[in-house]
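All protein chains of the complex are present and in place, except for one that has been dropped.
Chain naming follows the written order as A, B and C, and within any one chain the residues start at number 1.
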Amino acid sequence: MSGNTFGKLFSVTTFGESHGPAIGCVIDGCPPGLALSEADIQPELDRRKPGTSRHVTQRQEADRVQILSGVYQGVTTGTPIALLIPNEDQRSKDYGNIAETFRPGHADYTYWHKYGVRDPRGGGRSSARLTAPVVGAGAIAKKWLRERFGTEFMACMRQLGDIDVPFEGWEHVHANPFFAASADAALLARMETAMDALRRAGDSIGARIDVVAKNVPVGLGQPLYDKLDADIAYAMMGINAVKGVEIGAGFAAVAQKGSEHGDELTPAGFVGNHAGGVLGGISTGQDITVSIAIKPTSSIRTPRRSIDKDGNPVAVETFGRHDPCVGIRATPIAEAMLALVLIDHALMHRAQCGDVRVETPKLAGQVP
Amino acid sequence: MSGNTFGKLFSVTTFGESHGPAIGCVIDGCPPGLALSEADIQPELDRRKPGTSRHVTQRQEADRVQILSGVYQGVTTGTPIALLIPNEDQRSKDYGNIAETFRPGHADYTYWHKYGVRDPRGGGRSSARLTAPVVGAGAIAKKWLRERFGTEFMACMRQLGDIDVPFEGWEHVHANPFFAASADAALLARMETAMDALRRAGDSIGARIDVVAKNVPVGLGQPLYDKLDADIAYAMMGINAVKGVEIGAGFAAVAQKGSEHGDELTPAGFVGNHAGGVLGGISTGQDITVSIAIKPTSSIRTPRRSIDKDGNPVAVETFGRHDPCVGIRATPIAEAMLALVLIDHALMHRAQCGDVRVETPKLAGQVP
Amino acid sequence: MSGNTFGKLFSVTTFGESHGPAIGCVIDGCPPGLALSEADIQPELDRRKPGTSRHVTQRQEADRVQILSGVYQGVTTGTPIALLIPNEDQRSKDYGNIAETFRPGHADYTYWHKYGVRDPRGGGRSSARLTAPVVGAGAIAKKWLRERFGTEFMACMRQLGDIDVPFEGWEHVHANPFFAASADAALLARMETAMDALRRAGDSIGARIDVVAKNVPVGLGQPLYDKLDADIAYAMMGINAVKGVEIGAGFAAVAQKGSEHGDELTPAGFVGNHAGGVLGGISTGQDITVSIAIKPTSSIRTPRRSIDKDGNPVAVETFGRHDPCVGIRATPIAEAMLALVLIDHALMHRAQCGDVRVETPKLAGQVP
Partner (left out) sequence: MSGNTFGKLFSVTTFGESHGPAIGCVIDGCPPGLALSEADIQPELDRRKPGTSRHVTQRQEADRVQILSGVYQGVTTGTPIALLIPNEDQRSKDYGNIAETFRPGHADYTYWHKYGVRDPRGGGRSSARLTAPVVGAGAIAKKWLRERFGTEFMACMRQLGDIDVPFEGWEHVHANPFFAASADAALLARMETAMDALRRAGDSIGARIDVVAKNVPVGLGQPLYDKLDADIAYAMMGINAVKGVEIGAGFAAVAQKGSEHGDELTPAGFVGNHAGGVLGGISTGQDITVSIAIKPTSSIRTPRRSIDKDGNPVAVETFGRHDPCVGIRATPIAEAMLALVLIDHALMHRAQCGDVRVETPKLAGQVP
């Protein structure tokens, strides 16, 4: 209720700040009987963790996850699963200069005005570090969905600043530091160069990320408010720095005619997927396709005008170990959020309609 | 929980289908002491109702709202406010041909697969008609926010199909049938011509709508999941036919640098509003600016390939009284949804932080 | 969230006041495919309605229920079911003298202090009349549970003031005006005499009611907070005038030893049911047994000391048509509340654990 719990039936309640002793989450509602250990979770956290290339923050965090509860003899028991991730790199001296001032484009300003108090160390609660527990919870959701429906999640970068990144195939995503679905060496070199220049300039840049879920059962979603796409939009817009969300054709649907946009059906399945896998707020069984816009990081070395708590003008430069493009590390986060939305709706559907109908009907296959 | 309630503290639970005896909603959590009568609600419903120009559906609905409870001697009592809107035009013969088939791009398919049963009359629960109770609830939210904070809501069309509509001033919005914030006669004529052609062709088109809230208190929103922008995205994506949502700079933020995107502050206030009035999920006190993409209506006269319940190929044409561009009537709906999000967060903020801090600090003003 | 919705997955949101135009509720989450019409609901309302004997209020209310939505061709569609019950007997002149004063033992005082405004007509929202929509919703819950699990609900009076009513058999409950499970003519005559004397004296009396559910699946309930018995206690204590709730042995368990209280098991089932059908917050498959204490009505003709809104001393006598013992009409209400708790937990269990395990295992039968 107070904004730190995600999901209704598969509920993830997170806690922690960037530079406190630990961050973590409690997952309530994971079905019993799922084989689970830290080894199922750690690889997802490793994809998100800092320091994997020179293009992301150099903060040193092993992000070792520990399961504190909810698993007995390697199997979930249906009781809450607590995940704990100790903070190792708690250096906060880099942030000393921001305790009394507000970084332009940063939550500093709003936290201060909302609460009258804030933890300035590393952005405190507003740090992107808080996506780590979510990625852990998402790993559990993914595993359950995979075992039950064969659902798979994938994400890739489609735009880095003003560089468009064409989609060539999912197999390329982990072969480059940008999670680009491309093997175009010239393009990747351009991205490297752009990032290096940006880092030297002490500036940052935005990114567009595509996220897809395959093998989604038909029938997930609620008709009016907890529409599947509404909940996806909520999940994605809730990721730090996201400013836009599209489902299927997205903003391109504005210029489409009804005779073009509406995906026709044949006995072999849907002919196209402008809908992005959701009609009337309910999944069609096709791929769920989502695109998100991520703004440039607000913590940059470039000096900027701001004010202090008393309203006096100051110049703010943020030193420290920040991502010049937070979008680079966003792919596992976006996948995790999508998985959390889907498992919640899968459980809700089961509550309402029983197990039987959570099966993809034959005709729901998408014509390639 | 089951998807027909919007909001946590100002909760709107809707009911009804397009061609049943009535639609309506129950609003739970409206603060006591607000002067309220049907006269506060009806004008908002009138803005949304069908038949106001030749460019929208010709269905005849007076959309007369009745308050059944929660108001005593003209003042809200703090108990649930039930709104009832009888359905007058229940002709459903126009829809007879769709009971056994699925319109491409329509919820027909997913409702059937989810529930195993559906009410085909006029789209049943998935009809855009179900936005009427929300507009009614939004009118109450708007009134409370206006009286307490001076908050105002406005929306306008910014794109109709491939026609861009520049923003010239809010005063133009109600002077044309498209809710365009423009007085450009040539442009408006082009829009008329395009819509007429579309209607003759039996096709439909999408639209982009901008929605703004002014005089929003600083500090509304939760830090991690119930971020103000996440809840706005949820609300907007939940409106029928919406496929994309942007806050502030939206997808344009992708190509921006951090030194350009982050809105600087001076003692006089923010210098720009790329953030769209939200930082770290919490309102800054600036205008909340939102943009949404609305897809073309799926109910069109143009014949399209589809299947019936048994998977056999059929051709589907939808006769009846449909909007060729649902975006035209979407402005009051988008305003209502934004108002519902804001009142919910205003009440939540009051729960957490008390009355005192829900005041816009002096420096939160936006430099023009 | 704001206290007018009961249940999480089978959610009943009520609205209305005693003397407004109508009362009713919206039921969200009823599974699709249940055959349903007003004829399934009206008989339960008829059991609760006033005027059935001289021992209850003589207010004239037909309590005719109308289904406004959620049912198509006689079957639930999975969308919200709205029930409307018009108020017919809106005479409120009888209550004129209480608008400015507080009846001892009545919600007048607290509503006034909470909201700063109240609807005094017939107790407004605090009237026991508001149990009617709940009984309607409960009828739907009962039908679903009966069809799925064979669950049956029954309730009877066990104490009327200081008269103990022994349990002789459920078949007697509807053969007397007190819902006593007894055919003891002398006892029933004593009850009649006591009620007649009370009515003449302008006073009221309390009652104890027992409620039972039979054929409950094993496994319903949550381990820590939404324990089945906790939710039953919440439901029962929420009925107007209830001051105490017991599950199974209840307060008698205090004086029991562990070797006496804990129900032993044999291959044929449980040997006894001190637990009342709940262990560790989860149903055992045995009968759920509940007992509730209902206080005497606070609206009595006997003059009592009180104060007015300004704190001045006044004498309060309540004329009008009140129940001298609200417990008499409480049996269908208590059954309905128990049914609403059970269906909510049945759906929740299905979400968590799937359909399969919601079956009573062979050994869960109770040895007679």
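What we mean here is this: contacts are C-beta pairs under 8 Å (C-beta built on N, C-alpha and C of every residue); 3 or more make two chains touch, one makes a residue touch a chain.
Small disclaimer: the values here were computed from a predicted structure and weren't measured.
When the whole complex is considered, the residue among C:43, C:150 or C:280 that touches the unshown chain is C:280. Checked against the hidden chain, the listed residues C:54, C:113 or C:200 yield one contact partner: C:113.
Only one residue in the set C:43, C:169 or C:262 touches the chain that does not appear here, and it is C:262.
Counting over the whole complex, subunit B has residues 1, 9, 29, 31-32, 78-79, 223, 347-348, 350-356 touching the chain that is not drawn.
Touching the omitted chain from subunit C are residues 1-6, 8, 14, 102-111, 113-116, 125-126, 130, 159, 161-162, 198, 203-208, 218-227, 229-238, 243-267, 271, 274-276, 278-285, 293-300, 302, 304-307, 311-313, 327, 348-349, 352-353, 357, 361-364. Residue positions on subunit A in contact with the hidden chain: 1-5, 8-11, 13-17, 20-24, 26, 28-29, 32-33, 66, 68-70, 72, 75-82, 114-119, 121, 124-125, in rising order.
FYI, only the chains that are shown with their structure count from here on.
Rounded to whole angstrom units, the spacing between the C-alpha centres of subunit A and subunit C is 45. Within subunit A, residues 1, 223, 348, 352-353 each touch two or more of the remaining chains.
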